[in-house]
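With one protein chain removed, the remaining protein chains of the complex are shown where they sit.
First chain written, first letter: the chains are A, B and C, and each begins at residue 1.
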Amino acid sequence: MNTLKLTMLDATKKRTIIQVGNVKVGEDFVVIAGPCSVETEEQTLITAQKVKEAGANMLRGGAFKPRTSPYSFQGLGLKGLKILEKAKKETGLPIVTEVLDPRDVSWVAEYADILQVGARNMQNFSLLKEVGKIQKPILLKRGMDSKLQEWLNCAEYILAEGNPNVILCERGIRTFETYTRNTLDLSIVPSVKETSHLPIIVDPTHSTGKLSLIAPMSLAAVAAGTDGLMIEVHYNPKEALCDKEQAMTPESFNSLMTKVFKLKTFMESL
Amino acid sequence: MNTLKLTMLDATKKRTIIQVGNVKVGEDFVVIAGPCSVETEEQTLITAQKVKEAGANMLRGGAFKPRTSPYSFQGLGLKGLKILEKAKKETGLPIVTEVLDPRDVSWVAEYADILQVGARNMQNFSLLKEVGKIQKPILLKRGMDSKLQEWLNCAEYILAEGNPNVILCERGIRTFETYTRNTLDLSIVPSVKETSHLPIIVDPTHSTGKLSLIAPMSLAAVAAGTDGLMIEVHYNPKEALCDKEQAMTPESFNSLMTKVFKLKTFMESL
Amino acid sequence: MNTLKLTMLDATKKRTIIQVGNVKVGEDFVVIAGPCSVETEEQTLITAQKVKEAGANMLRGGAFKPRTSPYSFQGLGLKGLKILEKAKKETGLPIVTEVLDPRDVSWVAEYADILQVGARNMQNFSLLKEVGKIQKPILLKRGMDSKLQEWLNCAEYILAEGNPNVILCERGIRTFETYTRNTLDLSIVPSVKETSHLPIIVDPTHSTGKLSLIAPMSLAAVAAGTDGLMIEVHYNPKEALCDKEQAMTPESFNSLMTKVFKLKTFMESL
Partner (left out) sequence: MNTLKLTMLDATKKRTIIQVGNVKVGEDFVVIAGPCSVETEEQTLITAQKVKEAGANMLRGGAFKPRTSPYSFQGLGLKGLKILEKAKKETGLPIVTEVLDPRDVSWVAEYADILQVGARNMQNFSLLKEVGKIQKPILLKRGMDSKLQEWLNCAEYILAEGNPNVILCERGIRTFETYTRNTLDLSIVPSVKETSHLPIIVDPTHSTGKLSLIAPMSLAAVAAGTDGLMIEVHYNPKEALCDKEQAMTPESFNSLMTKVFKLKTFMESL
């Protein structure tokens, strides 16, 4: 049974375009880059500067980290948000950061330009309803075991509360394959496009979990029609407090972005 | 990397036994039965009476329902909890009910004897931390895409906050098979037993999604060593507001319970 | 679309019962035990004697082994079959052995009482057609990625060629879980029973891949209604040429069988 009323694509609806800073998500190509987690002011500011130079138009950074183990680094919280605020002031890049708790939505929204709902919280309906009550754009990641229809229904939760500004993000699904961390499902990109009017971006970092696969999967995502990319970059990956094996250096990110933008331009001419 | 400190089984730890009313979970066999959602006082009270007569020693019923679509019945909320309270007064059965939102934990805990964290919220770390701050027992369902170690780490979140009273519940994992709703993984029962000291029960209703499979899977779960069962029963399944295809009638539940208890006794003698 | 004509259960069909030696598969409880592969005469004969004493009523042993790597031990071939023949002569146990190649079917059938089609060959339609042309019973394992309907269609291939003697065998499906080798799907047992008239047995060894899980999963399979079990036993697991981590010793197998037979008798009384 299809219960989508607001999220689905039909003749009465235009494709959603969401203004964030001076980026029109759904129209302009979005590149969200930055560290897995905000660790220090230096780390964040340098990385922010570097990803901006490489062409990123938004900065990501986790202040609240959903970690498998309770003993892993859980993020800096408010302190992390203040660092992101400073990075935004210095670079002009809008901030994308994850919110884990419905109680945090309103105040995190004061720092963030886009609030991310992570894969593990895709069906956290309390959180979805809460982010539906604000007007800030929401980046809704696909759950690791989520079918297309379930994912779109989660977007519907947000839209039904009054917030039309939802950006979907594919980040890999769980399969039997162990060579990659998860299996990046790029067919979801055109599948979303033919089913819904919402923009969709792709996260090649968390899906593959392998540094060597981020560049080819980024290019493949562009060719598949993604509206943008979300990539982890750390100015010194070896010292990262999380995901150190999969964060790109600013140099390799810069090199990848050159190719991504050229390919994007080419695809538009195709 | 195994990050379990409190949840794992080792020589220094006894198996956890949790007193709920006059049931010792982990020692006595637990049968939690009742409707998917609390709909009316009549429905809940009659069903509660019926499942008690059949041998259930706890009553389940949802006041807050996590539903795929925002337009599906979302539960009666506080009104539902008050109905459960009345059912408890009439039958003496402890109440098991799901909590979806960290803001609801403290007041739902006034009505519930066991708070359920559902499969979709297994890695909702805010909720896990919040239920870790109370002492009421927590029924932690396995996420549909959760590996054993990830599940136990979620229990660890609760224990690490100070609440040692965690009961695990297998409810099926997501696979390619479509004949059943999910695939009930009974091998997780002895796997949990050899890895952790926490009790584990099995939900044959949500895992199979098929009425005809509930009885054989309940018996199989007992033979696999489960500490209990959680089964949906509705006094009139055809009129149920959710899961109508998979709710047992009181009569078939009664017939199943007779077999379950006999088998449990037999297994102890084996 | 359901294309099953011969395999499905309907009012016109009785449940299939297959006579193998003095065992009526589908009526008597079947226990097929023995080594992963036939290695030496001593190993096979001693193991055969031991499993017979423990109550097994058929002997398994691989002469042709489907191995992930071409450099792993591939089985003794004809020499292995001759060893199995000798073990049969000494113990009276019927022989179950895998056939991998359609060219081998007719001559392997001279040694085997039941020919096994393995999980990797479930949809090897040439092999299915070939084993459909003989009358020897066929043990058809479920493919690791096989849905119920696909599996039954593979049985249909055999029946459609004229061989009605098919025994199904669940051996675990591929999922994301890595604690076990595969995920044993016991719900397939009653699912097969309500869909088809063919007998079904369960292989707890290959599905779990963990010695500690074989006993509880064997008992669970009996409670779920299996028509039998297939278990790897080696007289000296440490020296086994394949599957050494998951082969039971004759002693632990003997202990398990005592419980299995008691439980089976109990289940019939339930």
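In this section, a residue touches a chain if its C-beta (ideal position, glycine included) is under 8 Å from a C-beta of that chain, and two chains touch if they have at least 3 such contacts.
Because the structure is a prediction, the values reported are computed rather than measured.
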Missing chain: touched chains present in the view: A, B, C
Given A:3, A:49, A:191 or A:252, the one touching the chain that is not displayed: A:191
Residue in contact with the excluded chain [from C:42, C:101 or C:245]: C:101
Chain A residues that touch the omitted chain in the full complex: 145, 147-149, 173, 175-180, 183-191, 194, 207-208, 212-213, 216-217, 219-225, 259, 262-263, 266-267, 270
Touching residues (missing chain, whole complex) on chain B: 174-176, 178
Contact footprint on chain C, counting only the chain that is left out: 3, 5, 66-72, 100-103, 120-121, 123-127, 143-145, 149-150, 153, 156-157, 160, 174
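Note that in this section only the chains that are shown with their structure count from here on.
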Proportion of interface numbers common to chain B and chain C (over half same, under half different): same
Separation of chain A from chain C, taking each centre as the mean of its C-alpha atoms, in whole Å: 48
Centre distance in Å when chain B and chain C are each reduced to the mean of their C-alpha atoms: 35
Numbers and ranges of chain A residues touching at least 2 other chains: 174
